[in-house]
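Here it is, the structure in full.
Apart from one protein chain that is not included, each protein chain of the complex appears where it belongs.
In order of appearance the chains are A and B, and numbering begins at 1 in each one.
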Amino acid sequence: MAKVGVYVCHCGSNIAGVIDVEAVRASAETLPDVAVARKDLFMCSDSGQEMIKQDIRDGLVDKVVVAACTPRTHEPIFRGALQAGGLNKYLFEMANIRDQDSWVHAQDPEGATQKAKMLVASAVGKAARLHPLEDKYVDVTKAALVIGGGVAGIFSALELAKMGFKTYLVEKEPSIGGVMAMLDKTFPTNDCSACILTPVMVEAGNHPNIELLTYSEVEDVEGYIGNFNVKVRRKQAYVDWTKCTGCGACAEKCPSKTPDEFNMGLSNRKAAYIHFPQAVPKKAVVDMAHCKSCGGRELGTEPKISEKTGKPILAPCEKACPADAIDRSLKWDPAGVIKEIKVGTIVVATGFQVMDKGWFKEMAPDNKNVITALQMERLISATGPTGGKLLRPSDNQKPHTLTFVSCVGSRDEKHHTYCSRVCCMYMIKQARLIKEKYPDLNIYMHFIDVRSPGKDYDEYYTGARRMGINILRGKVGGLEVLPGDNLRVLAYDLDAGAPVEYESDLVVLATAMELPPTAKKLAQTLGLQFCGSNFFKELHPKLGPVETATEGIFLAGCCQGPKDIPDTVSQAKGAAAAAAVPLCQGRVKIEPIISEVQTEKCSGCGICVPLCPYDAISLKPYAEKPRAIIDITQCKGCGVCTAACPSAAIVLHGYEEDQIFAQIAALTA
Amino acid sequence: MPAIVLDSEKIKDSVKRIMEYGGTGVLKCVQCGACSAVCPGVKAGFPVLCRLLIKKLLEGQFEELVEETSTWGCQACNRCTEVCPQGVRPQEVVFAYRRYQASELAFSSSATTSQMNLFATGHAVFTEAGPLREKVGLPAKAPTSAYDDKAQKEIQTLLTESPMGELGLF
Partner (left out) sequence: MEKYGLYLGCNIPFKAPDIEQSFRKVFPALGVEVTDLPGAGCCPAWGTAPSFDLTTWCSVSGRNITIAEELCVPIMTGCNSCFGVLSEAKHFIEADPSRKKIVNEKLALINREFKGTSDIYHISHVLHEKVGLEKIKESLTYTLEGLKIAVQPGCHILWPSDVYHVKEKNSFFPTQLKELVEALGASAPHYSRLEACCGMGGMRSTDVEKSLELFKTKLLSIKEEVDPDCIATTCSSCFLQFDMSQKTLKERGEIDFEIPVFYYTQLLALTMGFDPAQVAAISVTPRDALIAEIQSETRKIKEKEHT
């Protein structure tokens, strides 16, 4: 005979405002197997929990039902109370009479009370038949993986490394640095971006606990928190990085040109190239897609011997390299090399891209003098296509009038409904830097609103006005193209209540921040979800900003949502701290609410194996016959195999057949 | 400009009525001004179109605007609809307001002529064009409702069995 204790919670007025709590308590007393039935204002309070513990100590109850809110938030609290009272914590069942009752049937108190009585009866039926269960533990691999080598990934990796954990930093480009390496200066301090980033890049590159895996991508992830097996594909560079010194001679001699992604297409790079001057690691890569295979010599073939000199005729890159790092006669594998690593936790910090101007038909996107803000950033950068001189792309002339357009693709139901958060500030930054350098330049900035939260941000904005930068509120509706590739800006001045038209030499569009198309594949590989704005989804928007729904995988930086550098670094450090927790604990708990095969009953039919969504079941020989066995580290307790087994050989602990039948009986009584 | 008195009942009523006439997007407007930046009517100098019209409606000025002629300058070109980032479809708000103005007979005399032409011939614009048509080698009578009694009766039925019929124009 079970001795079930039923505890009904008022939950303040959340439950009691609709449901007659005393009636529910009284009804519970009449149920079979119920030893005591009590009620409290807040069961989760200390006094509420003490009530349960005392009843256990007094020997009055050996199973517990709490009728209250949701197990999602409160199950751990009550399990803890049982354990503190001396009872196995899995001898607990919760009836949700708040979210599933009082909250949704607020218009029908009578019906809600009746439903509460039934929900409690169902919980009692199950609780009476619960068995004690034990947690299991698995060891953790004390290493971490950070995917993405931008400012977020770099800071996450450094925090983890400093804590003493071996950290792999995987980056798809040849060098770490990300978008921040492309910026000229950063607001509101006007620090030179590369100057504040490169020391951290170098620190990450040199740290004994960090292994940099650049020009690499995560190909496959298997496993679970504490025990991830990751395949990382190191793409083929066609350059021996153990010899390459990063001198750049190969790039100088390479005859092949292609638009330079680092300069956002405003200039060209060679097929053999170094990502950017402050690259870490500073190594060359040959982009085979644009390699001309000089002299018609196929990769992997021996060079012809010159009749004149008797020496081999080498490709310009081979010849130029003083370190013998480029040998085109080797049989390089175009698929690169797969490296397998084992880690305990993963931080995803893969960053963002900005929308291409081609999406915005009314903004004359084909015109050369209409550029995105990131392209402008490259134009004013000392390492950019014009050496930092503000020259417009169509004719390399200095502009006289400069226009900034905000909210291009952001706050727009045709593209992205969210605000990209950083554009107001970086537009003001670019305007201030340019106005300082070229005081005679006329600058017009068009905003819907000006958003400048953050420390020193509003002062930065008002400072821009004091410099004589013209700021108008009103979204630009379109651009018309004038002869000479000038643009007529069709704008509106909300404050004056009048349309505005003027001629501009160079128009900068603050296009929206978004995730690149490669994010989809990464999400599939890691099991990440997307939120409504198509960024990676965090566990909880308020209280779980760095975690994901998958234990052991964390998020940092703009891949989780648009944010500026201070917030990115904060989140990166937060993600590192959260990612370090399982590594510090050294072991990971496996909840016992999972399925188990009773081997003697298993017929070895194998029906369960393909049904498992987590690939947790396999057939292993047992007494010369194949029998199903479930990997406890993979099983999530979904119950599909349990229901499908024709021999009823599988038990889902915590949801056994007799328990469920008792629930059904109680609900249909 | 004297202060506008914000009356929440008046505002609710204004929003309800404009939405009923067809301006269903009014509450989506964030007053960004993109519509006005490309509107030919605003450019031509009509004072109360798209954004400002929506603003005044959202402040409850539904009846106060009835004599405003700007709305009749709207070309229905829909540039506003094309550039609006919130899906307001401002042109539909302008036309919804016109429908209210029409119900109050607040339109110009030339507009009256168009409605009467429409009723009489099935065409808003009609001139006797027989000689002109024959000059270019076409039959004098165009194959439209202008010369088709049955067609005219059909159009008249549709017009009389409608709010237009109740205005006493025909």
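As a working rule, a contact is a pair of C-beta atoms (placed from the backbone, for glycine too) under 8 Å apart; a residue touches a chain by one contact, two chains touch by 3 or more.
Predicted model, so just to flag it, every value in this text is computed and none were measured.
Counting over the whole complex, chain A has residues 361-362, 364-366, 478, 480-483, 488 touching the chain that is not drawn. In the full complex, chain B makes contact with the omitted chain through residues 21-22, 40-41, 43-46, 69, 72-79, 81-82, 89, 91, 95, 98-99, 102-103, 107-108, 110-111, 114-115, 118, 121-127, 129, 132-133, 135-138, 142-146, 148, 150-155, 157-159, 161-164, 167.
The working rule: only the chains that are shown with their structure count from here on.
Mean C-alpha positions place chain A and chain B at a centre distance of 50 Å. Contacts from chain B toward chain A in the complex involve residues 30-39, 42-43, 51-52, 79, 82-83, 85-87. Within the complex, the chain A residues that touch chain B are 362, 407, 411-414, 448, 473-478, 490-494, 497, 499-500.
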